[in-house]
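One chain of protein is taken out of this complex; the other chains stay put.
Up next is subunit A:
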Amino acid sequence: MKKICIFLYSIAGLVVSSCNDQLELRPYQSIDNELALTSDANIKKVLSGAYDELSSYQLYGGNIMLLSEMLSANREIRWQGTYNQPDEVYSKTIFVNNTYTTGIWTQAYKVINSCNNILSAIDVVDEGDRDRVQGEALFLRGALYFELVKFYGLPYAAGSTTTNLGVPIVLTPTTEITEEHNLTRATVEAVYQQALADLTAAEGLLPTSNGFYATRIAASAMLSRVYLQMEDFANARDAANRAIQVAEEEGMQLVGNYANAFNNTENTSEDIFAMQVSAQDGDNYMHMFYSVPDYGGRDGDIVVLPAHLALYEAGDARRGLFYLYGDESRVGKWRDQYRNVKVIRLAELYLTRAEANFRLGTAVGDTPLGDLTRIRSRVNLETEAGDVTLAFILRERKLELAHEGHTIHDVKRTRGSILDSPAGSTTVFEFDSPRMVFPIPQREMDANENLVQNPGYGQ
(Lines give C-alpha, C1' and ligand atoms only; values in the text may rest on other atoms or scores of the structure.)
Protein backbone atom coordinates (compact mmCIF):
# COMPACT_ATOMS: atom_id res chain seq x y z
CA MET A 1 0.00 0.00 0.00
CA LYS A 2 2.72 2.41 0.89
CA LYS A 3 4.41 1.59 -2.37
CA ILE A 4 1.37 2.72 -4.28
CA CYS A 5 1.33 5.82 -2.20
CA ILE A 6 4.94 6.67 -2.96
CA PHE A 7 4.34 5.84 -6.57
CA LEU A 8 1.42 8.26 -6.81
CA TYR A 9 3.30 11.00 -5.04
CA SER A 10 6.31 10.61 -7.22
CA ILE A 11 4.16 10.71 -10.33
CA ALA A 12 2.58 13.89 -9.06
CA GLY A 13 6.00 15.31 -8.30
CA LEU A 14 7.37 14.46 -11.70
CA VAL A 15 4.36 15.87 -13.41
CA VAL A 16 4.61 19.15 -11.55
CA SER A 17 8.29 19.65 -12.18
CA SER A 18 8.17 18.80 -15.86
CA CYS A 19 5.00 20.75 -16.56
CA ASN A 20 6.46 24.19 -16.19
CA ASP A 21 8.56 23.63 -19.30
CA GLN A 22 5.40 22.46 -21.03
CA LEU A 23 3.99 25.96 -20.86
CA GLU A 24 6.71 27.13 -23.25
CA LEU A 25 5.20 25.98 -26.52
CA ARG A 26 6.29 27.62 -29.76
CA PRO A 27 4.49 27.50 -33.10
CA TYR A 28 5.57 24.88 -35.59
CA GLN A 29 4.53 26.64 -38.79
CA SER A 30 6.02 30.07 -38.05
CA ILE A 31 9.33 31.55 -36.97
CA ASP A 32 10.10 34.35 -34.62
CA ASN A 33 10.01 37.76 -36.26
CA GLU A 34 13.47 38.51 -34.95
CA LEU A 35 14.96 35.64 -36.94
CA ALA A 36 13.49 36.66 -40.26
CA LEU A 37 15.79 39.54 -41.06
CA THR A 38 19.08 38.23 -39.71
CA SER A 39 20.57 36.52 -42.74
CA ASP A 40 20.99 36.94 -46.46
CA ALA A 41 19.00 33.77 -47.11
CA ASN A 42 16.10 34.78 -44.88
CA ILE A 43 15.79 38.28 -46.34
CA LYS A 44 15.61 36.79 -49.82
CA LYS A 45 12.82 34.54 -48.55
CA VAL A 46 11.02 37.61 -47.25
CA LEU A 47 11.31 39.07 -50.76
CA SER A 48 9.80 35.91 -52.22
CA GLY A 49 7.11 36.21 -49.56
CA ALA A 50 6.37 39.75 -50.74
CA TYR A 51 5.76 38.47 -54.27
CA ASP A 52 3.45 35.85 -52.84
CA GLU A 53 1.50 38.56 -51.03
CA LEU A 54 1.43 40.58 -54.24
CA SER A 55 0.10 37.59 -56.18
CA SER A 56 -2.88 37.16 -53.84
CA TYR A 57 -6.35 37.61 -55.27
CA GLN A 58 -6.58 40.94 -53.47
CA LEU A 59 -3.85 42.49 -55.63
CA TYR A 60 -2.36 41.30 -58.92
CA GLY A 61 -3.89 37.85 -58.42
CA GLY A 62 -7.05 39.45 -59.73
CA ASN A 63 -8.85 42.16 -57.83
CA ILE A 64 -6.77 45.13 -58.95
CA MET A 65 -7.82 44.31 -62.50
CA LEU A 66 -11.26 42.90 -61.68
CA LEU A 67 -12.42 45.98 -59.81
CA SER A 68 -10.95 48.23 -62.52
CA GLU A 69 -13.10 46.32 -64.98
CA MET A 70 -16.16 46.67 -62.78
CA LEU A 71 -15.60 50.45 -62.60
CA SER A 72 -15.42 50.69 -66.38
CA ALA A 73 -18.30 48.29 -67.17
CA ASN A 74 -20.03 50.99 -69.29
CA ARG A 75 -22.74 48.58 -70.50
CA GLU A 76 -20.03 46.73 -72.38
CA ILE A 77 -19.86 44.00 -69.76
CA ARG A 78 -22.48 42.87 -67.29
CA TRP A 79 -21.79 41.56 -63.80
CA GLN A 80 -24.36 38.88 -63.02
CA GLY A 81 -22.66 36.97 -60.25
CA THR A 82 -23.94 36.50 -56.72
CA TYR A 83 -20.91 38.10 -55.01
CA ASN A 84 -21.93 41.51 -53.80
CA GLN A 85 -18.39 42.96 -53.63
CA PRO A 86 -17.76 43.20 -57.40
CA ASP A 87 -21.44 44.03 -57.85
CA GLU A 88 -21.16 47.11 -55.66
CA VAL A 89 -18.23 48.38 -57.71
CA TYR A 90 -20.08 47.52 -60.94
CA SER A 91 -23.06 49.59 -59.80
CA LYS A 92 -20.84 52.35 -58.28
CA THR A 93 -22.54 51.96 -54.90
CA ILE A 94 -19.58 50.74 -52.91
CA PHE A 95 -20.21 49.94 -49.29
CA VAL A 96 -17.51 51.22 -46.93
CA ASN A 97 -17.04 47.65 -45.68
CA ASN A 98 -16.71 46.09 -49.14
CA THR A 99 -14.19 43.34 -48.49
CA TYR A 100 -12.66 43.56 -51.97
CA THR A 101 -11.97 47.27 -51.91
CA THR A 102 -10.79 46.85 -48.32
CA GLY A 103 -8.53 43.99 -49.37
CA ILE A 104 -6.66 46.01 -51.97
CA TRP A 105 -5.76 48.55 -49.29
CA THR A 106 -4.81 46.14 -46.51
CA GLN A 107 -2.92 43.70 -48.69
CA ALA A 108 -1.00 46.45 -50.49
CA TYR A 109 0.26 47.77 -47.17
CA LYS A 110 1.17 44.25 -46.13
CA VAL A 111 3.44 44.01 -49.18
CA ILE A 112 4.76 47.50 -48.49
CA ASN A 113 5.63 46.46 -44.93
CA SER A 114 7.48 43.40 -46.23
CA CYS A 115 9.37 45.65 -48.66
CA ASN A 116 10.17 48.10 -45.87
CA ASN A 117 11.50 45.21 -43.78
CA ILE A 118 13.72 44.11 -46.64
CA LEU A 119 14.96 47.64 -47.31
CA SER A 120 15.70 48.17 -43.60
CA ALA A 121 17.96 45.12 -43.57
CA ILE A 122 19.40 45.49 -47.04
CA ASP A 123 22.95 45.66 -45.68
CA VAL A 124 22.65 42.05 -44.53
CA VAL A 125 22.12 40.89 -48.12
CA ASP A 126 25.19 39.58 -49.95
CA GLU A 127 26.77 42.37 -51.92
CA GLY A 128 26.41 40.57 -55.23
CA ASP A 129 22.62 40.42 -54.90
CA ARG A 130 22.04 43.58 -52.94
CA ASP A 131 21.11 45.84 -55.87
CA ARG A 132 18.67 43.31 -57.24
CA VAL A 133 16.96 42.66 -53.90
CA GLN A 134 16.75 46.38 -53.18
CA GLY A 135 15.48 47.06 -56.69
CA GLU A 136 12.76 44.43 -56.43
CA ALA A 137 11.55 45.72 -53.07
CA LEU A 138 11.45 49.28 -54.43
CA PHE A 139 9.62 48.11 -57.55
CA LEU A 140 6.92 46.36 -55.54
CA ARG A 141 6.50 49.32 -53.21
CA GLY A 142 6.40 51.88 -56.01
CA ALA A 143 3.95 49.85 -58.09
CA LEU A 144 1.58 49.48 -55.14
CA TYR A 145 1.63 53.16 -54.19
CA PHE A 146 0.67 53.82 -57.80
CA GLU A 147 -2.20 51.29 -57.66
CA LEU A 148 -3.39 52.66 -54.32
CA VAL A 149 -3.46 56.29 -55.39
CA LYS A 150 -5.39 55.39 -58.55
CA PHE A 151 -8.14 53.68 -56.54
CA TYR A 152 -8.36 55.76 -53.37
CA GLY A 153 -7.63 59.25 -54.69
CA LEU A 154 -9.23 61.43 -57.32
CA PRO A 155 -7.53 61.07 -60.72
CA TYR A 156 -4.33 62.95 -61.33
CA ALA A 157 -6.10 64.52 -64.30
CA ALA A 158 -8.64 66.05 -61.93
CA GLY A 159 -5.99 68.57 -60.90
CA SER A 160 -5.41 69.96 -57.40
CA THR A 161 -2.94 67.14 -56.93
CA THR A 162 -1.17 68.91 -54.11
CA THR A 163 -4.39 69.20 -52.12
CA ASN A 164 -6.43 66.17 -53.19
CA LEU A 165 -5.83 63.31 -50.79
CA GLY A 166 -4.08 60.12 -51.80
CA VAL A 167 -3.03 57.45 -49.33
CA PRO A 168 -0.66 57.33 -46.33
CA ILE A 169 2.99 56.79 -47.17
CA VAL A 170 4.91 54.31 -45.00
CA LEU A 171 8.63 53.84 -45.62
CA THR A 172 9.76 52.11 -42.43
CA PRO A 173 9.04 48.58 -41.19
CA THR A 174 6.60 47.96 -38.33
CA THR A 175 8.02 46.37 -35.20
CA GLU A 176 5.28 47.34 -32.79
CA ILE A 177 1.98 49.16 -32.96
CA THR A 178 2.13 52.70 -31.64
CA GLU A 179 0.29 55.97 -32.06
CA GLU A 180 2.72 56.76 -34.86
CA HIS A 181 0.82 54.35 -37.04
CA ASN A 182 -2.17 56.67 -37.06
CA LEU A 183 -0.95 58.25 -40.25
CA THR A 184 -2.63 60.89 -42.34
CA ARG A 185 -3.28 60.65 -46.05
CA ALA A 186 -0.54 62.12 -48.21
CA THR A 187 -1.60 64.18 -51.21
CA VAL A 188 -2.11 62.65 -54.62
CA GLU A 189 1.02 64.44 -55.76
CA ALA A 190 3.12 63.11 -52.89
CA VAL A 191 2.06 59.54 -53.59
CA TYR A 192 2.80 59.87 -57.31
CA GLN A 193 6.20 61.31 -56.47
CA GLN A 194 6.87 58.42 -54.09
CA ALA A 195 5.92 55.93 -56.80
CA LEU A 196 8.18 57.73 -59.28
CA ALA A 197 11.05 57.79 -56.79
CA ASP A 198 10.74 54.09 -55.97
CA LEU A 199 10.33 52.98 -59.57
CA THR A 200 13.12 55.22 -60.85
CA ALA A 201 15.47 53.86 -58.20
CA ALA A 202 14.32 50.33 -58.97
CA GLU A 203 14.99 50.84 -62.70
CA GLY A 204 18.57 51.75 -61.89
CA LEU A 205 19.12 48.75 -59.61
CA LEU A 206 17.30 45.91 -61.33
CA PRO A 207 18.89 43.48 -63.80
CA THR A 208 17.55 43.18 -67.35
CA SER A 209 16.49 39.60 -66.78
CA ASN A 210 15.34 38.05 -63.52
CA GLY A 211 13.19 35.00 -64.19
CA PHE A 212 9.56 35.76 -63.48
CA TYR A 213 10.52 38.36 -60.89
CA ALA A 214 10.70 42.09 -61.52
CA THR A 215 13.23 43.30 -64.09
CA ARG A 216 14.50 46.66 -65.24
CA ILE A 217 12.00 46.30 -68.12
CA ALA A 218 9.13 45.96 -65.65
CA ALA A 219 10.32 49.02 -63.73
CA SER A 220 10.55 51.11 -66.91
CA ALA A 221 7.13 49.87 -68.00
CA MET A 222 5.55 50.71 -64.66
CA LEU A 223 7.21 54.14 -64.78
CA SER A 224 5.67 54.74 -68.20
CA ARG A 225 2.25 53.98 -66.70
CA VAL A 226 2.79 56.47 -63.90
CA TYR A 227 3.95 59.21 -66.27
CA LEU A 228 1.09 58.48 -68.66
CA GLN A 229 -1.40 58.80 -65.82
CA MET A 230 0.23 62.14 -64.95
CA GLU A 231 -0.04 63.16 -68.62
CA ASP A 232 3.73 63.59 -68.67
CA PHE A 233 3.89 62.20 -72.19
CA ALA A 234 7.58 62.80 -72.79
CA ASN A 235 8.62 60.80 -69.76
CA ALA A 236 5.97 58.19 -70.49
CA ARG A 237 7.29 57.83 -74.00
CA ASP A 238 10.89 57.60 -72.89
CA ALA A 239 10.16 55.08 -70.15
CA ALA A 240 8.13 52.96 -72.56
CA ASN A 241 10.89 53.24 -75.13
CA ARG A 242 13.54 52.17 -72.61
CA ALA A 243 11.41 49.21 -71.66
CA ILE A 244 10.89 48.23 -75.31
CA GLN A 245 14.58 48.56 -76.15
CA VAL A 246 15.76 46.42 -73.26
CA ALA A 247 12.94 43.93 -73.87
CA GLU A 248 13.91 43.56 -77.51
CA GLU A 249 17.56 43.21 -76.56
CA GLU A 250 16.46 40.41 -74.25
CA GLY A 251 14.69 38.72 -77.17
CA MET A 252 11.19 39.60 -76.14
CA GLN A 253 8.55 40.11 -78.79
CA LEU A 254 4.83 39.96 -79.38
CA VAL A 255 3.48 36.43 -79.51
CA GLY A 256 2.68 35.55 -83.12
CA ASN A 257 -0.94 34.65 -82.59
CA TYR A 258 -2.95 36.96 -80.35
CA ALA A 259 -4.86 34.10 -78.77
CA ASN A 260 -1.59 32.51 -77.67
CA ALA A 261 -0.71 35.53 -75.60
CA PHE A 262 -3.28 34.39 -73.01
CA ASN A 263 -4.06 31.37 -70.90
CA ASN A 264 -0.39 30.57 -70.39
CA THR A 265 1.16 28.46 -67.68
CA GLU A 266 4.52 30.18 -68.20
CA ASN A 267 5.38 33.72 -69.16
CA THR A 268 5.37 34.30 -72.93
CA SER A 269 7.83 36.36 -74.93
CA GLU A 270 5.60 39.41 -74.43
CA ASP A 271 5.00 39.07 -70.70
CA ILE A 272 6.97 41.74 -68.89
CA PHE A 273 5.43 41.04 -65.53
CA ALA A 274 2.90 38.36 -64.64
CA MET A 275 1.73 36.56 -61.53
CA GLN A 276 2.67 32.90 -61.54
CA VAL A 277 -0.24 30.51 -61.11
CA SER A 278 -0.36 26.74 -61.13
CA ALA A 279 -2.72 24.07 -59.89
CA GLN A 280 -0.61 24.04 -56.73
CA ASP A 281 -0.21 27.71 -56.09
CA GLY A 282 -1.48 31.20 -56.78
CA ASP A 283 -4.78 33.00 -57.26
CA ASN A 284 -6.46 34.00 -60.49
CA TYR A 285 -9.67 35.83 -59.71
CA MET A 286 -9.91 37.11 -63.27
CA HIS A 287 -10.38 33.52 -64.38
CA MET A 288 -12.66 32.76 -61.46
CA PHE A 289 -15.18 35.45 -62.35
CA TYR A 290 -14.71 35.75 -66.13
CA SER A 291 -14.67 32.05 -66.92
CA VAL A 292 -17.47 29.52 -66.89
CA PRO A 293 -17.96 26.26 -65.00
CA ASP A 294 -16.79 24.07 -67.89
CA TYR A 295 -13.37 25.69 -67.52
CA GLY A 296 -13.37 25.82 -63.73
CA GLY A 297 -14.78 29.34 -63.46
CA ARG A 298 -17.32 30.32 -60.89
CA ASP A 299 -20.56 30.76 -62.74
CA GLY A 300 -19.79 32.86 -65.78
CA ASP A 301 -20.32 35.93 -63.66
CA ILE A 302 -19.19 38.45 -66.29
CA VAL A 303 -20.91 38.64 -69.67
CA VAL A 304 -19.63 40.64 -72.62
CA LEU A 305 -22.45 42.71 -74.07
CA PRO A 306 -23.11 43.49 -77.75
CA ALA A 307 -22.05 47.12 -77.25
CA HIS A 308 -18.51 45.96 -76.66
CA LEU A 309 -18.45 43.38 -79.43
CA ALA A 310 -19.59 46.05 -81.89
CA LEU A 311 -16.38 48.02 -81.32
CA TYR A 312 -14.24 45.51 -83.19
CA GLU A 313 -13.53 45.90 -86.90
CA ALA A 314 -14.44 43.08 -89.22
CA GLY A 315 -11.74 40.45 -89.23
CA ASP A 316 -10.22 41.51 -85.93
CA ALA A 317 -8.73 38.33 -84.45
CA ARG A 318 -9.34 39.74 -80.99
CA ARG A 319 -13.07 39.53 -81.65
CA GLY A 320 -12.64 35.82 -82.28
CA LEU A 321 -11.33 35.24 -78.79
CA PHE A 322 -14.77 35.70 -77.23
CA TYR A 323 -16.76 32.51 -76.81
CA LEU A 324 -20.36 31.67 -76.10
CA TYR A 325 -21.75 30.14 -72.94
CA GLY A 326 -25.46 29.78 -73.09
CA ASP A 327 -26.24 32.47 -75.61
CA GLU A 328 -23.90 35.01 -74.13
CA SER A 329 -20.34 36.01 -74.90
CA ARG A 330 -17.47 35.52 -72.47
CA VAL A 331 -13.90 36.76 -72.40
CA GLY A 332 -11.48 34.19 -73.82
CA LYS A 333 -8.44 35.90 -72.30
CA TRP A 334 -9.35 34.45 -68.91
CA ARG A 335 -10.89 31.18 -70.02
CA ASP A 336 -8.55 28.54 -68.63
CA GLN A 337 -7.90 27.56 -65.05
CA TYR A 338 -4.50 27.73 -63.32
CA ARG A 339 -3.03 30.25 -65.77
CA ASN A 340 -0.74 33.19 -65.07
CA VAL A 341 -2.29 36.58 -64.45
CA LYS A 342 -0.86 39.15 -66.85
CA VAL A 343 0.15 42.42 -65.27
CA ILE A 344 2.25 44.04 -68.03
CA ARG A 345 2.39 42.88 -71.64
CA LEU A 346 4.83 44.29 -74.20
CA ALA A 347 1.89 45.31 -76.40
CA GLU A 348 0.92 47.99 -73.88
CA LEU A 349 4.30 49.67 -74.24
CA TYR A 350 4.03 49.97 -78.01
CA LEU A 351 0.63 51.59 -77.53
CA THR A 352 1.96 53.94 -74.86
CA ARG A 353 4.91 54.91 -77.03
CA ALA A 354 2.60 55.42 -80.01
CA GLU A 355 0.20 57.61 -78.07
CA ALA A 356 2.93 59.70 -76.47
CA ASN A 357 4.83 60.11 -79.74
CA PHE A 358 1.61 61.07 -81.45
CA ARG A 359 0.68 63.63 -78.83
CA LEU A 360 4.17 65.11 -78.89
CA GLY A 361 4.61 64.84 -82.65
CA THR A 362 7.75 62.76 -82.19
CA ALA A 363 8.93 59.37 -83.33
CA VAL A 364 11.13 58.19 -80.49
CA GLY A 365 11.82 54.50 -81.05
CA ASP A 366 9.34 54.24 -83.86
CA THR A 367 6.51 56.16 -85.46
CA PRO A 368 3.00 55.80 -84.12
CA LEU A 369 2.12 54.10 -87.40
CA GLY A 370 4.95 51.62 -86.94
CA ASP A 371 3.91 50.75 -83.40
CA LEU A 372 0.23 50.49 -84.30
CA THR A 373 1.05 48.27 -87.26
CA ARG A 374 2.88 45.92 -84.90
CA ILE A 375 -0.22 45.62 -82.80
CA ARG A 376 -2.80 45.48 -85.59
CA SER A 377 -1.09 43.24 -88.09
CA ARG A 378 -0.99 40.50 -85.52
CA VAL A 379 -4.78 40.53 -85.36
CA ASN A 380 -5.15 40.64 -89.15
CA LEU A 381 -5.92 44.33 -89.41
CA GLU A 382 -4.40 46.75 -91.90
CA THR A 383 -3.23 50.16 -90.77
CA GLU A 384 -2.76 53.18 -92.96
CA ALA A 385 -1.06 56.43 -92.10
CA GLY A 386 -4.32 58.31 -92.52
CA ASP A 387 -5.97 56.19 -89.84
CA VAL A 388 -3.70 57.36 -87.09
CA THR A 389 -5.56 59.82 -84.89
CA LEU A 390 -5.59 60.09 -81.11
CA ALA A 391 -9.06 58.53 -80.98
CA PHE A 392 -7.84 55.69 -83.18
CA ILE A 393 -4.85 55.06 -80.93
CA LEU A 394 -6.99 55.15 -77.78
CA ARG A 395 -9.56 52.77 -79.27
CA GLU A 396 -6.77 50.44 -80.32
CA ARG A 397 -5.41 50.58 -76.79
CA LYS A 398 -8.83 49.83 -75.36
CA LEU A 399 -9.41 46.79 -77.57
CA GLU A 400 -5.89 45.39 -77.37
CA LEU A 401 -5.88 45.62 -73.58
CA ALA A 402 -9.62 44.98 -73.11
CA HIS A 403 -10.64 43.20 -69.89
CA GLU A 404 -7.13 43.45 -68.47
CA GLY A 405 -7.93 46.29 -66.08
CA HIS A 406 -6.67 49.23 -68.13
CA THR A 407 -9.78 50.95 -69.42
CA ILE A 408 -10.88 52.84 -66.32
CA HIS A 409 -7.46 54.40 -65.83
CA ASP A 410 -7.35 55.46 -69.48
CA VAL A 411 -10.82 56.95 -69.15
CA LYS A 412 -9.76 58.86 -66.08
CA ARG A 413 -6.58 60.28 -67.58
CA THR A 414 -8.31 61.22 -70.85
CA ARG A 415 -11.23 62.79 -68.93
CA GLY A 416 -13.81 60.45 -70.40
CA SER A 417 -16.90 59.05 -68.76
CA ILE A 418 -18.63 55.76 -67.93
CA LEU A 419 -22.28 54.89 -68.41
CA ASP A 420 -24.18 53.66 -65.40
CA SER A 421 -24.58 49.89 -65.60
CA PRO A 422 -28.38 49.40 -65.73
CA ALA A 423 -29.73 49.66 -69.27
CA GLY A 424 -32.46 52.09 -68.34
CA SER A 425 -30.30 54.47 -66.30
CA THR A 426 -29.55 57.95 -67.52
CA THR A 427 -26.66 58.43 -65.12
CA VAL A 428 -23.22 59.06 -66.56
CA PHE A 429 -20.13 59.00 -64.32
CA GLU A 430 -17.58 61.62 -65.31
CA PHE A 431 -13.87 60.76 -65.04
CA ASP A 432 -13.55 62.55 -61.71
CA SER A 433 -16.79 61.26 -60.20
CA PRO A 434 -16.29 60.44 -56.48
CA ARG A 435 -18.45 57.37 -57.15
CA MET A 436 -15.54 55.93 -59.12
CA VAL A 437 -13.13 56.45 -56.22
CA PHE A 438 -13.05 53.72 -53.57
CA PRO A 439 -14.00 54.52 -49.99
CA ILE A 440 -11.23 54.42 -47.40
CA PRO A 441 -12.03 51.04 -45.80
CA GLN A 442 -14.26 51.39 -42.74
CA ARG A 443 -11.97 49.13 -40.71
CA GLU A 444 -9.13 51.58 -41.44
CA MET A 445 -11.24 54.59 -40.51
CA ASP A 446 -12.05 52.82 -37.24
CA ALA A 447 -8.46 51.91 -36.49
CA ASN A 448 -6.95 55.26 -37.42
CA GLU A 449 -8.70 58.42 -36.35
CA ASN A 450 -6.43 60.61 -38.48
CA LEU A 451 -7.81 59.42 -41.79
CA VAL A 452 -10.28 61.44 -43.81
CA GLN A 453 -12.99 59.58 -45.75
CA ASN A 454 -13.51 60.19 -49.45
CA PRO A 455 -16.50 62.30 -50.51
CA GLY A 456 -19.79 60.42 -50.80
CA TYR A 457 -19.00 57.76 -48.21
CA GLY A 458 -20.36 59.36 -45.06
CA GLN A 459 -18.51 61.34 -42.37
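To be clear about the criterion, a residue touches a chain if its C-beta (ideal position, glycine included) is under 8 Å from a C-beta of that chain, and two chains touch if they have at least 3 such contacts; residues count from 1.
In this text, contacts and distances are computed from a predicted model.
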Requested in this report: Pick from "TonB-linked outer membrane protein, SusC/RagA family", "Peptide/nickel transport system ATP-binding protein", "Cytochrome c domain-containing protein" or "Hydantoinase B/oxoprolinase family protein" the UniProt protein name of the chain that isn't shown here.
Outcome: "TonB-linked outer membrane protein, SusC/RagA family"
Query - subunit A, residues in touch with the chain not shown (by the definition above) - result: 1-2, 4-5, 8, 11-12, 15-16, 19-20, 22-36, 42, 45-53, 55, 78, 80, 82, 84-85, 87-88, 91, 93, 95, 97-99, 102, 105-106, 109-110, 112-114, 116-117, 168, 170, 173-174, 176-177, 181-183, 212, 276, 278-282, 292-297, 299-300, 325-327, 337, 422-424, 441-448, 456-458
